[in-house]
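Shown next, in structure tokens, is the structure this report addresses.
Only a single protein chain was left out; the remaining protein chains are all shown in position.
In this document, chain identifiers A, B and C correspond to the written order of the chains, with residue numbering beginning at 1 in each.
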Amino acid sequence: MAEGLREACGVFGISGDSEAANLTYLGLYALQHRGQESAGIVSSDGQTLRAEVGMGLVAEVFTEERLKHLSGSLAIGHNRYSTSGSSDLANAQPLLARTSRGTFALAHNGTLVNAKEIRNWLESEGAIFRSMMDTEIVVHLIARSRQEAFEDRVVEALGMVEGAYSLLLMTEGALIGVRDPHGFRPLVLGRRQGAYVLASESCALDLIDGELVREIEPGEMVVIDRAGIRTFRPFESSSPAPCIFEFVYFARPDSTVFGRNVYQVRRRLGERLAAESPAEADIVIPIPDSGVPAAMGYAHGVGLPFEMGLIRNHYVGRTFIEPEQAIRHFGVKIKLNAVRASLEGRRVVVVDDSIVRATTSRKIVHMIRQAGATEVHMRISSPPITGPCFYGIDTPRREELIASNHSVAEIEKFLEADSLAYLSLKGMLEAVDGPGLTKPEGHFCAACFTGDYPVPVPPQEDLSSLKDSAAASAGEPPSR
Amino acid sequence: MAEGLREACGVFGISGDSEAANLTYLGLYALQHRGQESAGIVSSDGQTLRAEVGMGLVAEVFTEERLKHLSGSLAIGHNRYSTSGSSDLANAQPLLARTSRGTFALAHNGTLVNAKEIRNWLESEGAIFRSMMDTEIVVHLIARSRQEAFEDRVVEALGMVEGAYSLLLMTEGALIGVRDPHGFRPLVLGRRQGAYVLASESCALDLIDGELVREIEPGEMVVIDRAGIRTFRPFESSSPAPCIFEFVYFARPDSTVFGRNVYQVRRRLGERLAAESPAEADIVIPIPDSGVPAAMGYAHGVGLPFEMGLIRNHYVGRTFIEPEQAIRHFGVKIKLNAVRASLEGRRVVVVDDSIVRATTSRKIVHMIRQAGATEVHMRISSPPITGPCFYGIDTPRREELIASNHSVAEIEKFLEADSLAYLSLKGMLEAVDGPGLTKPEGHFCAACFTGDYPVPVPPQEDLSSLKDSAAASAGEPPSR
Amino acid sequence: MAEGLREACGVFGISGDSEAANLTYLGLYALQHRGQESAGIVSSDGQTLRAEVGMGLVAEVFTEERLKHLSGSLAIGHNRYSTSGSSDLANAQPLLARTSRGTFALAHNGTLVNAKEIRNWLESEGAIFRSMMDTEIVVHLIARSRQEAFEDRVVEALGMVEGAYSLLLMTEGALIGVRDPHGFRPLVLGRRQGAYVLASESCALDLIDGELVREIEPGEMVVIDRAGIRTFRPFESSSPAPCIFEFVYFARPDSTVFGRNVYQVRRRLGERLAAESPAEADIVIPIPDSGVPAAMGYAHGVGLPFEMGLIRNHYVGRTFIEPEQAIRHFGVKIKLNAVRASLEGRRVVVVDDSIVRATTSRKIVHMIRQAGATEVHMRISSPPITGPCFYGIDTPRREELIASNHSVAEIEKFLEADSLAYLSLKGMLEAVDGPGLTKPEGHFCAACFTGDYPVPVPPQEDLSSLKDSAAASAGEPPSR
Partner (left out) sequence: MAEGLREACGVFGISGDSEAANLTYLGLYALQHRGQESAGIVSSDGQTLRAEVGMGLVAEVFTEERLKHLSGSLAIGHNRYSTSGSSDLANAQPLLARTSRGTFALAHNGTLVNAKEIRNWLESEGAIFRSMMDTEIVVHLIARSRQEAFEDRVVEALGMVEGAYSLLLMTEGALIGVRDPHGFRPLVLGRRQGAYVLASESCALDLIDGELVREIEPGEMVVIDRAGIRTFRPFESSSPAPCIFEFVYFARPDSTVFGRNVYQVRRRLGERLAAESPAEADIVIPIPDSGVPAAMGYAHGVGLPFEMGLIRNHYVGRTFIEPEQAIRHFGVKIKLNAVRASLEGRRVVVVDDSIVRATTSRKIVHMIRQAGATEVHMRISSPPITGPCFYGIDTPRREELIASNHSVAEIEKFLEADSLAYLSLKGMLEAVDGPGLTKPEGHFCAACFTGDYPVPVPPQEDLSSLKDSAAASAGEPPSR
């Protein structure tokens, strides 16, 4: 239950279908798990860009009327989580910019690590920002570029930023997809009849009867327009570092990202965990829904029965009113309830994908024990999280991550579990690649587990407090 | 995937807690699966009844402000599905009636089979109805009773109606719970600290830290007021006939209803199905979420691996906008997606709880096959549904139920499945009771499977078309 | 500034125009001054009655979509002020009742004085009321009538009620208008092309290009259906007593009610006031807007210049937020501002139509003096109001009416005016009738000025507190 970790965004774009906005709406719906706070679509009919953006889930934001307004055969869309608490329509995407050189829209999944520095410089030059989003600096950099062609202006702008971006851009006539040189966040290319599709995950293609063509590669830019599809590699090469946590928790199990099916990877993580840390017990239960595949793999690995010992309530609203009288473990109970008939008198292994702050996990251990379990053994299908993410995931500050300052033995004690075991780093990397594959560890970004950050991050480790930044020297762009 | 079958309602009441409305709100949230169209709460502070009712989910209807308005230590609440398409706030419950003899509120789970007849008679006497709900006749009958005590008026009123009712009533100072003589729908009694609770299912007690005391028995009426709790048996005895479909599909797996844990019953249904109808295959997959326990039981019974071959999207909104271009199996795809990596090249058994119209099941078989399955064997953990329910479940008309006019072989062909098997009636009844129990078949209402209806139903088999009824003879109550 | 007095309602009905609902919407808009709290329309296409009712002004309640829903060539509508503070959609009209004998709708302007008595009896018989409106008893009485024809049932029902009613009723095929035997409230009959119209005032006819035919007479009932228009006089005759306050304040100046143009009557009231109570002064100003015609008549009568010394702001919203720091005379200032350039150094006569509580009048006198007037003489174009209305106007309780317990000299002192004079009763009655007409005083209801109530009112003088009424004897209708 990786709560406290939230994917920052999902993106979807399509070119060449007369119902572009409707299909983008469906694509965003399939990517809803990547961001639930705002949703937006911008469409083009070849001449005019139209935008509809709102707070809430895709199915709440878009009415038939709003979709009808989004005419044209080209569209991009975006689902967003707020980062840094700024839950505000002004921060919703896609961004739409009107400049003397034309109008364009932009949808971004990722985080730019040098955003504050560039923003300071742009503001000292008179630029006026309307949001707190790092993404908005890309808009200003494009507007200021003196290059002629739009794609050249995009390349010039992106040449100044560092960090994680799987980015969709759109003009009246073209759809552009770019992935940063490390390829932190996923972005796939698909087809649907005569149309090209770009999406964060392949599950968005399945819903619209599309088919997966391939991944956009790290550092690659594709331009889709009337001339067809063209590909560029405008950025200096880096070692790829796709985010391994997409497998552990973020991506949907039915998706293919970074070339692998997520469900199968999760099962293998559970099997490997069983091999590394078996437990003497009667049943294996998952924390639903994210822990289910790993728990199945673990149960199979240790040869114990797999049971549903916790039932999830899927009607959870965004705000929940708690009585003044304390209800024990209210925050967990509102989502999960124990099945006493399954747990009573049993020794239980409970499998989850990760532990962030451990407060929720502790409540779950209690809940299982209260339902009559005689022993509770917790197994985690990834290593301890010791550092925050700076590349597109909203994580708590380092000091709130329990594994950043506690040993596994200390966490086990805090959870009041009979035993606790994490999957090893080596185990995770081998399980991701599946049996037989032998790739070096560095193939993925596992910085939140290892502290080995592929792109240097600002010393203060805080990208959100843009307001109180020291003024940058005016007149010159910050050097890279 | 028993779509097309919908539970008509969930009810919850509590007496003796200063946060009665807040706890009712949580109770209704736990019972959300029993009705998602409207939600309402009426509270009493001993002098005044206050009501808040709205369309939508519990978490949507109730704001903190609305809950604050509902002061007092006594409250009842209701979740509702619309039946007969009348999705209208006027049909939401609890109903609140102001009469010269005082004010009372009422929340009903069930259906009254002689509603039309009684309504005709009441209208001929000058009664004015404000809704199309059968429940409103109980309000009028209570208002017309010349008995002194409120509970006597309730008994007189209920003495005239027939059918299914698990009913909560409330005056300024008393909470009353009644279950019809056959006990079609569940109703449990619980405690929470000093307060008494009545709820459709025990899962509502779990969320509020309450504990299950016992079931309200068929034909029993309990009155909870300052004097404590009193129990009555005002109605002529009948043979109990609790609805077996609560186990098959409706109730939440973590609930205890009719004395049994639902999850365990479902697992046993799957195990029994394995014994009756094994399949030669590679993996067993459920149709999530309702088919999961039975699929686990089936997989265990036949000794095959249990896998998640279909992933459910839980963000489904109530209305979904479909593109004009047909997307294949759109209605299913919006909820489920196949995991190709799990299904490709495999012989698959897919387990579901029931088949209603079969159109959805057919789409699912196709979806699994398109994802690469070499064989698809469907197994259903209940017998064929051959008739509609008249006791509180919203079912399609008889002719829409595929098993009412097709053999299993014909359905198998329609589904384009490699094989199809249902659980036998005997198997279902034995599995519900668990190993070792030997009770006669008549213990449950299984009318939708057997056609044996415990309470006679009107010949036209249509309880919803109240409008065009012939006028009853005026001046006399209909004889029973 | 007759604030504190509020007309209870406006009604409008039309039969025989394919755009019945649209024309009713316009009619209600023209009658907006008679009620601003809720608005509603019910239409019929000959088979089905459709209703749209909402809180607020006509132009706020009705969207194009809601009007489109109201199909058919027959419609009635209603504007309503809340009486007794019960601002609630449940109290909005028209009322729609579904009975076994058919569906009908009802819109009422007036107040029934024996409502409480009849309601008690109906409730003791088991009737369930959904609102606090006296009008709802008419609905129940109609529903209980055993007469065959709808008009006979209406007559039987109205035969039991006493008080003021200008009533529109409607079935699928007929429009009925009735005025109580005293004819307290106005109701006119008009024509528009082939259609018949019934409306509270003639200004509603002007807006829709209709023409005034005649008044519905006191005690008359007209039935408009396919057979044309028929008229009846079902009630025992009484002496007519139309409300004289319609001329003083309520009706629109461009309307004709009770056979006279309202603007001309108001001018004559001012002229007569000038004859009775001239003032030595420099200018005459009105309290806009209601005091304008009388002030013009007064200025003409005394031969002084008529000036606008107070400007009214017409953007007043329904709730206005006042700063915590007291602003002097805030409640008046939000509506009126003095024109210093007109008032400074002048002796000013300010003319208003009536004084209710006198608190507002006192603030206005201060405001005029602060703007530099050297003398302020107040003239009122009606006699002192000494008693409440029980026939359709919402008035404060007797003790809040300043003239009920203070002499003119005391009121003059309270207002801090240099002089105060009211029009005499004789003067008012003669001015209403115009020069040359000599009718006896009793022709109008002037009970609020004279205390001579044409229909006896309950001793407690409180028709609103229906809740705490003593239970009536059951089983028998109250005798008249």
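The criterion applied here is as follows: a contact is a pair of C-beta atoms (placed from the backbone, for glycine too) under 8 Å apart; a residue touches a chain by one contact, two chains touch by 3 or more.
None of the values given here were measured: they were computed from a predicted structure.
Undergrad: Shown chains touched by the missing chain?
TA: Counting the whole assembly, the omitted chain is in touch with A, C.
Undergrad: Check the options C:19, C:125 or C:352 and report the residue that touches the missing chain.
TA: Checking the options C:19, C:125 or C:352, the one contacting the hidden chain is C:19.
Undergrad: Specify the residue from the set C:300, C:357 or C:398 that touches the hidden chain.
TA: C:300
Undergrad: Considering the entire assembly, which residues of chain C contact the chain that has been omitted?
TA: Counting over the whole complex, chain C touches the hidden chain at residues 19, 22-23, 25-26, 29-30, 32-33, 36, 57-60, 62, 64, 67, 203, 206-209, 252-254, 256, 261, 263-264, 289, 292-293, 296, 300, 305-308, 311, 313-321, 323-325, 327-328, 333-334, 337-342.
Undergrad: In the complete complex, the non-displayed chain touches which residues of chain A?
TA: Missing-chain contacts on chain A: residues 97-100, 120, 123-130, 139-140, 143-145, 471.
We adopt the following convention: only the chains that are shown with their structure count from here on.
Undergrad: Mind checking chain B against chain C and telling me if their interface is mostly the same residue numbers on each side, over half, or mostly different?
TA: Result for this pair: same.
Undergrad: Can you tell me which chain lies farthest from chain C, using the average of the Cα atoms as each chain's centre?
TA: The chain lying farthest from chain C is A.
Undergrad: Provide the C-alpha centroid distance between chain A and chain B, rounded to the nearest whole angstrom.
TA: Whole-Å distance between the two chain centres: 38.
Undergrad: What's the distance between the Cα centroids of chain A and chain C, rounded to whole Å?
TA: It comes to 64 Å between the two C-alpha centres.
Undergrad: Could you grab the centroid distance between chain B and chain C? Build each centroid from C-alpha atoms only and quote it in angstrom.
TA: Taking the average C-alpha coordinate of chain B and of chain C, the gap between them is 51 Å.
Undergrad: Identify all positions of chain C at which a residue touches two or more other chains, and write them in rising order.
TA: none
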